[in-house]
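Shown here: the complex without one of its protein chains, the others still in place.
Presenting subunit A:
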């Protein structure tokens, strides 16, 4: 009876172009809003995972391989598989609903999200989130 679709929860996207990607819930809308009469949430995620790199790689190569490309999307709860992982990156201020209105805002927000994610990846925490789901 615990609500588990909360912010910072890691989920896996099941439908659409971003199938099998890991995402993080930024904001969960339980009830209905006018346009979306279903539960849905805002997610941020890697569109491109950082590739595995070996220590032997040159520093430049390492930097290239550990790039992260995020995407922002509103997803229906039905198209999400929640996990018990969480990601403690605070994206609530950067990514708000109006960010998705215009393309420029969206791009600007993704850049900030990217910075946060890459920072997180470099510290080595939340490894699960940054590895590709193999299936």
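Basically, a contact is a pair of C-beta atoms (placed from the backbone, for glycine too) under 8 Å apart; a residue touches a chain by one contact, two chains touch by 3 or more; residues count from 1.
The working rule: contacts and distances are computed from a predicted model.
Q: Which listed name, "Guanine nucleotide-binding protein subunit gamma", "Ribosomal protein eL8/eL30/eS12/Gadd45 domain-containing protein", "Sodium/hydrogen exchanger" or "26S proteasome regulatory subunit RPN10", is the one UniProt assigns to the chain that has been left out?
A: UniProt lists the chain that is not shown as "Ribosomal protein eL8/eL30/eS12/Gadd45 domain-containing protein".
Q: Pick out the residues on subunit A that sit against the missing chain.
A: 1-5, 30, 39, 77-78, 81-82, 84
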